[in-house]
Each structure stands twice: as C-alpha cells, then as structure tokens.
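One protein chain is absent from this view; the other protein chains keep their places.
To keep things simple, chains are lettered A and B as they appear, and every chain counts its residues starting from 1.
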Amino acid sequence: MRAFEYASAATKQQAVSLLSGTMGDAEILAGGTDLLSLIKDDILAPKRLVNIKEIKELGGIRSAGGGLRIGALTTIEEVADSSLVRQAYPGLAQAAAEIAGPQIRHMATVGGNLCQRPRCWYFRNGFGLLGQDKNGKSLVLEGDNRYHAILGNSGPAYFVHPSSLAPALIALNAKIRIFGPAGERDLPLEQFYTVPKSASDRENVLQAQEVLTEVVVPAAKGVRGATYEVRQKDAFDWPLALASVALKMSAGKVQSARIVMGHVAPVPWRSQEAEQALVGKGVDEASAKAAGEAAVQGARDLGHNAYKIQLAKVAVKRAILKAAKGTPV
Amino acid sequence: MPDYKWPEAPKRTWIGKRVSRLDGPDKVSGRAKYTYDIKRPGMLYGKILRSPYPHAKIVSIDTSAAEKMTGVMAVKVIQGAGKEIQWAGDEIAAVAAVDEPTAEDAIRAIKVEYEQMPHQVVDTDPKVAEAKPPVEETKGDPEKAFKEADVVSEGFYGSNVMTHCCLETHGSISEWDGDKLLVHISTQAVSGIAGQMANAIKTVPASNIHVKMDHVGGGFGSKFGPDRWGIETALISKMAGGKPVKIMLERNAEQAVAGSRPSAYAKVKLAAKRDGTLLAWQSEAWGSGGPGGGGQPPLPYVFVFPNHKKQHIAIANNVGPSRAWRAPNHPQAALITMGALDDLAAKLNMDPLDFFLKNIAMTGQRAENYREELLKGAELIQWKKNWHSRGDKAAGPVKRGLGLSLHTWGGRGHESNCDLTIQPDGSVEVKMGTQDLGVGTRTALAIVAADTLGLPLDAIRVRIGDNDYPASGGSGGSTTIGGVSSSTRRAAVDARDALFAKVAPVLNAKPEELEAVGGTIRVAGTPARSLTWKQACAKLGGMPLTVRGKQLANQSDLTNSGVGGIQMADVSVDTETGIVKINKIVAVQDCGLIINLKLSESQCYGALIMGISYALYEEKVVDRNTGLMLNPNMEFYRLAGSGDIGELVVHMMTGPGYDDRGVIGLGEPPVISPGAVISNAIANAIGVRVSTMPFTPDRVLKALEQKGGSNASV
Partner (left out) sequence: MPDNGEKARRGRGVSRRDFLKASSVTLSVPLVLEQTAAKPADAGARIYGPGKTPITLLVNNKKLNTQVEPRVTLLEALRHEFELTGAKRVCDRASCGACTVIMNGKTVYSCSVLAIEAQGKSITTVEGLATPNQLHAVQQAIVNNDGQQCGFCTPGFVVACKALLDKTPNPSLEQIHRGLSGNLCRCGTYVGLKAAVQEVAKGGRRNA
C-alpha cells in the first residue's frame, strides 16, 4: 500500500472534519475487508484513512417506530444473527447470512457493504471504474464479461453492484441517513445508487465528506420476505445472481410486491415488471416463473454472460416461492 | 550379502500402519517455519517490478529515484533496455530495502518505457500460433477400422489453463558470507537447487551454496528451480554487501508467472463394434503453455488401441510458461479419453462399467488390477444399484448421475542417499537432503528406520531439508517415497547388520542369527538371549556408527514403477442453474507397498479435492486485449472449500499382488481422474456432454441449451 495517515474519529462530526472535500484523498475505514485490498491493488490511493469504528452511535440494532434502525457499523453477522431482524425481516437476515464467510461477516459492516466498490476485474486490474483502455474503448465489451451486467448495461458502466444487502433493504423500502458537512439527510436506499457515466464518478450519491450513519427499515407487518442467491460454490463465492422479494398477500393473492435483484446490474435492480407480473396472482411455480421472465425482459447478453439472464430468472422465481412459503411477519 | 527386502506383513511393525505425521505438532502449533516465515539477522526485504504488458520491448529504464530513497539498499535491473518481454508479469527490476513498505515505494519509483508489440494470448484455437510443428502418429489402419465399424462416436473435450496456486508463494532468502551463499528457499528439490544456482550465477561453485528448508507450503510441480527471481535475489544480496535479502512473490505474481498447467483440447472419434469392442481412435488435439507451447497429453490414455491416428499442435502464446503440474498431461488425457469412451458407451447404450470391463485387456499389464479396482469401486459407490442410462429421468430440475475413469502413473523411486547414525547411547539419527511437501517424508523415514531397527518411532530423529545432508532427488514424478524409503531401508539394514556384528559375540551367537525386535537385539527363536537396544549400542564403544544407504536410479529391488487406479463419481446437477454438486467420489488406488497408510489415504483425499477444485472452479482467465491475467487472486481464481467436496471414500489396495511390488509413488495418480469422472457423471446426469472444464454454470447451461433447451423453462 502507499503510505497514508490514520485517524480514528470519536464522533460523526469529527469523522466529517477528518475527511477531505476531494473524493479519494481520504477514505472511510470501517470493516476494511475491501478498502485495504483496493489500496493494496493501487485502485485507491488515499492520503488518509479515517477509522469510524469508535463512533458509538453508528453501532447497534434497535426498534424504531415499528421498524428497525440499523447502525452503519453493525456487522454482517450481527444482522444475520439478530432475532429482531430474523423475526421481522427474514429476507434481510437470509441475505446477510449468505455473505462471504465467517471472518468477513465478523468484520464487514452494513455501511461498508452498501458502499462497496465493484469487483469488475478490469476495474481491479487498474483500468478504471468503467474498465476502459487508454483510448476509451471498453475492455469489458471486447473482453471477458462473464461476470458483468445483463441489465442496465447500455454502458459505459458494465460492472455489477456487488452488495447483497442492498437488494434486501430496497425490497423492504429502507431509508438511509447520511451525515455530512451540511448536517443530516435521509433518502430511500433505492435512490442512493447511481450508474457512473465517467471513470471519476462513483456508484452512489455519497459526497466526499459524507458518512452513511444508519439504515432505517420501516415496519413490515404482514410482509413475506425472502432472498435467494445463486452462487456456484457452497460458500464464500460471489453470487452470480440474487433476488430479494417482499410480498404482501391477501386471501392467497399477491397484493403488492417489491422485487429487487442483485449482482446483475450496475445498481441494485428493482424490477417493477416482475412485480406487476405477480400482483393479483396466487404464488405458484407458474406465476413465480412468469415473474422471473418479466424481470429479465430488458436483459442483454454482452457476449459472455447470457447465462446470468437465466440465473436472474431463477433467482427471482425461487425467491418468490421461498417468500410465499414463509410465515408472514 | 545383505538382504534389504521389505519385511513380510506379519513382521512389519510400522510399515503399512496408520501413523500420524511426525511434524504434525509443529504445524498445528505454528512452530513450523517456512521460507516465508524466516527472518535472518539484518534481513532486507525485496520486491520485483514486473512487466504490465504481454509483449513489449524495453526502451529505457530509470532506477535513479528508487536508488535515492531512504532505506533502499540496492536496486538491480533484471531485464533492461533492448530486452523483449514475452509475457505480462515477467521480471524487469528488483529492489532490496529495510522493510516491505519501503521496497514497495521503491518499485513504484522505477520508471520504465515500453514499446508495446502485438501479442497473442488465445489458446483455444489451434490455428493461432504454433510453437512447434504438429506431432502426428498413425498406427495400424484406422481408416479401414472406421469404415468397418458398427458405431462411430465423436466429441470435443477440453481443459482450460489452471495454476498451481501453492499457498506459500515462490521465493527465497539469499545471503553471502564471503564467497559462500546461504539460501533459504521454498522448493521441492533441496538437493538440486545449488547446482542450478551455480550454473546461473556462474561466479560461485555449487559446493559453496548451502540450501536450507524445513517446511514448504506446496509445490505441485512448480518449485523445482530457483527461478530467475531466486537468482536475482542472490545477486541483489551481493549488491547489498551480502546482507540477507528475502523476496517472496506476491499472490498476483504467483498466479500469473509461477507456473500453470497447459490447456488441452481435442476432437476425438472412436470406432467400435456393436458389442462394444473398441477398434480405432482418432484425435486432433491442441493446447498451450506459454511461448514454448505446453506438453502433449498421452492420447489415447491408458487404453491401447489396435488402430489410431493422432495429431497434436502446441500453441505458442504470450503468457507465463507452464510448468509440471501434478501428473503432467495426464489429467488432460484422462478427461479427453475417458470422456470419449463414456460418450461411446452411451451411444452403444452400454453401462460404462460393463463397457470398460469388456475392453479392459486393452489397458495392458494392469488389466487385472483395473478389473479388481473397478469392482471394488462399484461396490463402494453401489454402481449397479444407482446407475441409469444417460440422462436422469427423475422429476424436478436436479439430475443425478455416475461417471468413472481409470488412470496410471509411473512412480519409481528416485536417486536417494541416506545417512543413518547410531550413537553409542542408542539414539538414532537419519539425515537426508530431501524435502517434505506435506507428503509425509519425515514420517516415512522414521517408519522405515524404526521398523528395520525394531524401535519405537520417537527413537528416530529425522533431519531433512538441508543440502549438507546426503543428496536426494527432487519431489517430482511421485518418486519420493520410493527413493527415500529405499535408501533409508538400505542404510538401516546395513547399520543394523553392523550392530549385529558387534553384539553377536556378546550373545554367543552368529550375526545372522540375530534380530532387532521390540527395542531389543536378540537371538531369533530364543528371546531370552537378548540385549536392550541401549545395551547393544553401548557395544559400539566410543564412536557412532554411520552408514550410508544408496538408492540408485535403476535399482528396482525395493521400488517399482507403474500403478493403476480408478475413480467413480456421483454428482447432482441443478439444470435450472447449471450448478454441479459432488455427492460422492470413490477412489480405489494401488501404489505397491504402502509405508504409511494414514498419509497415503490423506494423499488420495487431497488429490480428490484438488481434482474437484480444478473440475468445477479453477481456470486462469487471460484478457485477450491486454494480455493480462484477470483473476490473479484467490477471489476469482477459486479453490474448493470444505462444503464443496461431498463424501469422499478412499480404498487403498494392499496385500498380495500389491505389497510385493515394492514401494511406488502416490503423489500424482489420484489427481488424474477427478476431472474425467466428474465430466462423465455430469453427462450421465443431464444427458449431454459439457465439453470444457471447469464445469462452471455458464458452460453447463450452454450444453443443456444446445442439447435441446431443457433449461429453456425456468
């Protein structure tokens, strides 16, 4: 790694004052499970790391207004093991439980997971966020794109967003709170993610001196939630496709649905097409399959990733069936 | 004339038993030191600058900024202006500094100007760039055989490039004391390194190079030489006044340049009679392995056809060269051959077990072994009960299937020397310039010595990993156990006999009447006439007794060559996702006389796991436009985890017909068949061949799609 300063913030105000107004000059150190790798690979070269793990108010899960307030420093394991989360938001608990392996789950945080950078191997080999050669040509399109996006892939960004928590939280209509120089702001997690248009953009709206401080999940009474992940290895393998669904059923029919896919697009991908295909129907193999097909209507093969279209379909179908089998909260 | 013959089964105390490895406690406690762990007094840390381009000429190189940095003790150009680089990751320059962060900063401060040249990294197309002229061979009259055949089966089978992925990366520490060089190196050839380094450095004789290594974190065929980076480490140490310099490869360099297994692809045609009798083989094969091309899989594998026509093209590409990868060329040959045979059996609507047994005579000398092993394997996996014809008809998206494969390997013991010393106080020491990659060399030496001398295992002190000890071969070709056990056996027998000569008069017996059993030297048949081991050794007087046992390359009384081995796999495939799950793999393996049954079983479990890993997850992905390896890490270069292996069953063949063959190596044979058995089991499950390994979801789904859209419905 290139040398950097290190400071540990005691409060979120202190964190803001330690960060830099120039994006990339300083980075937030939470779990560190990816930040350090990015610096080791010289993808990021911050002059200062600001450790936020001492900021007490960023930790903890507690009930809030019928829903749940999850501090950004909550570890993945804490989310997966929390009885509050498992009871009220099984889809979120399932998503967290499948992330990586135990060591990562002990270290990685909710905030870090939501803000993590793409795994795109062109990005990680030093070709910039958009994976371009020095002439601006997309190495992704011309190269090996087996792990790249099938949706939202008109370019120039072709990576997939690698958060497994984001789809589950978006399915639950979660909001996040951001603290920065101008104070606090809240926004729906669904609006947090952006598709970069240039290599200097980032994948979310967090500004240079801002810190994601907490996630607020509204009450999910009567909701059946589930997350289904498709990955090749038994464990510790990046998902090839993931779907998180939250269903409200009444008299055996789907009243409303939120269906969000992960690892298939540059942002967590909510599919209103899949939701509409399901609303008003009972849940069975046929209707779940139809929703899966609707979810990938706009999907496009980049040359090496057609199989991800199939996997996304299956993830949506199986997530729906899994949710319907579960007991409502 | 001394009798070195291995003892018969009833006489064996340690040989053939399940013995825990002697260095186990050191490894589990963290005490075991590997080259990567060693810190020498005043040691400097080195790093290497590597080419970012797959094919380029170096125009200029400016190391001045690095040289001026505080804490940088030496900077050395490895390939300078004018040199042509043939693969991304090749060494350009090295630095030695007071600590790693400084070395990293210094590397970044070196400025290199490259002139990029066109590169070629594709290895799947035989027409791209030939490394050497195609190799062709015809035997019998294949054209006639194909014309007259009842059935002809065709297929395409391929195996992508993979890497060794040793957990301890390559590297070494070099330091000079005047004209003497001390090297700690991660290697599988302790006795061979000095000669290679002397040849490369040219200004130091091999006899002045001391090589040491207690433990090594994996080799798998990639660590026989010092490599250029090892030579440069010695040279930069000299530049730094002889101070120890440690250069261990980073993981990304390790994956990109420290060896790989060549790819192999083949179009195969088989001809047979209606009753399954094999008639002819035809193959067009190709594969890559760096600028010089890779090896050639021995096709057809194991089965000797009366008629064959085969061709192989070695493709040249700008990728780090391939190296021997555990059982070189055999895993690829097995995948291609057993896959083709399995496809033919399916076309004939024959159970492949019956089909293989029917043609078993074509495997030559080991036909009866294979028959015995196939029947044993079939029993362990319940083949007849579970097998169905190709294409599992069970309802639901998950299909299950069985596959089988045969393999072979040589494994005769290599040249080895062993010094065995018996001290007058009874302590015993075995010294050998060999290495223990995890195969259990240390334990094997102790077992053979203890068995021969009639002692408990902890009475033997084993010292290896130092080229000051008697030279012994590199651990390759599965030749270690045969070599080291033979030299140790000879040393122990001669030492024992010398001790008998001293003790016989005391016991009023002739030396040939004595035996060493249970910690005593006694007259055979009259156990009362005995001395304890300690009492016996005291008769040595003031001098220890040292005997050198030699195993020469062609000596075959204690070791042998030629093993068989069969494997069978039971897999499930989710046809909606293309994900393959291992349910069970059975390995039936012979390796002559087994020295340590526990470690032999471990060797087989390990090989099966490595096989599952390369069958399902591993491949080196190289980007065609930039020529870079896209996955030089352990995140996207994936190894199997503990939950990926299913149930593994290992059955070692022992007893008459096996034990009496002498000791034969085991390191490689069991890693040959897993790709083939998994490929065949998948085909049996889903009804179509997935042609290219690793069998990742995209390839499985593509095969299903081509078969006729059985994955079209979600």
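Some notes on this structure:
Quick note on the criterion: a contact is a pair of C-beta atoms (placed from the backbone, for glycine too) under 8 Å apart; a residue touches a chain by one contact, two chains touch by 3 or more.
It should be emphasised that the depicted structure is a prediction, and the values quoted were computed from it without experimental measurement.
Shown as candidates are B:Asn208, B:Asn633 or B:Thr654; the residue that touches the absent chain is B:Asn633.
Only one residue from B:Ile58, B:Met73 or B:Ile360 touches the chain missing from this view: B:Met73.
Contact with the undisplayed chain is limited, among B:Ile61, B:Ala607 or B:Val663, to B:Ala607.
Of the options B:Asp99, B:Asp425 or B:Glu512, the residue whose C-beta touches the omitted chain is B:Asp99.
Contact between subunit A and the unshown chain involves residues 1-10, 13-14, 16-22, 25-26, 29, 31-34, 36-37, 39-40, 47-49, 51, 53, 77, 100-104, 106-107, 181, 208-209, 234-236. Although one chain is not displayed, subunit B still touches it through residues 18, 20-21, 23-30, 32-34, 36-37, 39, 65, 67-75, 99-101, 105, 109, 165-169, 215-218, 220, 240, 250-251, 437-439, 598-599, 601-603, 605-610, 613, 633-635, 639-643, 645, 648.
Following the convention adopted for this analysis, only the chains that are shown with their structure count from here on.
Chain centres here are Cα means. That of subunit A falls 41 Å from that of subunit B.
Touching subunit B in their complex are the following residues of subunit A: 1-3, 119, 121-122, 125, 127, 133, 139, 142-144, 146-147, 230, 232-238, 240, 289, 292-293, 304-307, 310-311, 313-314, 317.
Interface residues of subunit B, counted against subunit A in their complex, comprise 101, 104-105, 108, 576-579, 616-617, 621, 623-626, 628, 630-631, 635-636, 638, 640-641, 643-644, 696-698, 701-702, 711, 713-714.
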